[in-house]
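And now, chain A:
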Amino acid sequence: MAGLALLPGCSGQQPERADNRNASRTGVTILVAASLRECVAEMVRASGIDGQLQVDLSAASSSSLARQVIAGAPADLFFSASREWAEEVLKEIPSARGVHFADGRMVMIVPADAPHGPASLAELARDEKMRLGVGAAEVPAGRYAMEALGQMKLLEKLQDAGQLVYGQDVRQVLHWTGMGEIDAGIVYASDALLEKNVRIAQEIDPALHQPVEYWIVWLPGAGGREEVDRMYAFVQSPAAGEILARFGFGTVHR
Partner candidate 1 sequence: MSAAEIATVLLSLQVALVAVLLILVPGTGMAWFLARRNFWGKFAVDALVNLPLVLPPVVTGYGLLLLLGRNGPLGYWIGQWPGWRIVFDWKGAALASAVVAFPLFVRSVRLAFEQADRSLEDAARTLGDGPWKMFFRISLPLARNGLIAGILLAFARALGEFGATIMLAGNIPGQTQTIPLHIYQQLQTPGGEQGAWRLVAISVLVATAALVAGNWLQRERSR
Partner candidate 2 sequence: MHLQIECEFQHADGFELSVQMTSEARMTVVTGPSGSGKSTLLMLLAGLLAGARQRIQLGDEVVANSLAGVHWPPQRRGLGVAFQEPRLFPHLSVRRNLTYGDWRRTAEGMHSWSEIARRLEIEPLLDKRVGQLSGGQQQRLALGRAMLAARTMLVLDEPLTHVETGLRMGIASWIDEFSRESAIPVLAVTHNESLVAHWAGSCFRMDCGRLVATNAC
């Protein structure tokens, strides 16, 4: 809990280099799922590969990035926020290799300025006036939240009492909670840690829902091979695990 609540110190601001506009193929191009961007930027810095050559991060949704890779866009590494898209790339590009390096974790958040907010989902379920935000059933985060609530035997009770509020995506649940529009929400820990207006009230046991897998895919791109290999290895190292934990991701134990 303490480790999770710690806000990433040097994250965010301008991790990427903005100076060299002439993209040279001696640099490394990393495609990164938007939800992983800050964390990957931090790992690039920690690995030290950006000292020797330019590292470009391009952030978008995992599906867009995978399509870019398959269409032959010049990239070296692909960080996917979903197992499906990583596997799709591995299937289409036989010489690529990939590994599941991190897990997403779900948490219950409450507004930061609500000291008497619910301390747990069980407590929230007991007060029928309280409302809980979750992602819509179509988005993965919504599915995971429902699965967990079901396993905790809280889902029916919350649904019957009309306590559930469905957001378009996690981001919306995060906003609503930050603005105090709802009493609590279920989101990814990694998102919760970056939003100042919310605090984490309860961690949800990852065993209660399908695993949220983050993958790194090594691509047979051109240039900077040694650095790419180093980054690929670094992401799976204990040092990277520490960074991942700081950003709210769970590491994969081998």
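The definition used in the following text is that a residue touches a chain if its C-beta (ideal position, glycine included) is under 8 Å from a C-beta of that chain, and two chains touch if they have at least 3 such contacts; residues count from 1.
How were these picked? Simply put, all candidates are chains of the complex that A comes from, given by their letters.
Worth saying up front: this structure is predicted, and the values here are computed from it rather than measured.
Colleague: Between 1 or 2, which touches chain A here in the complex?
Modeller: Result for chain A: touching candidate is 1.
Colleague: What residues on chain A touch candidate 1, complex-wise?
Modeller: It is residues 12, 14, 16-21, 23, 25, 29, 31, 34-35, 37-38, 56-60, 64, 67-68, 71-75, 171, 174, 178, 191-192, 194-196 of chain A that touch candidate 1.
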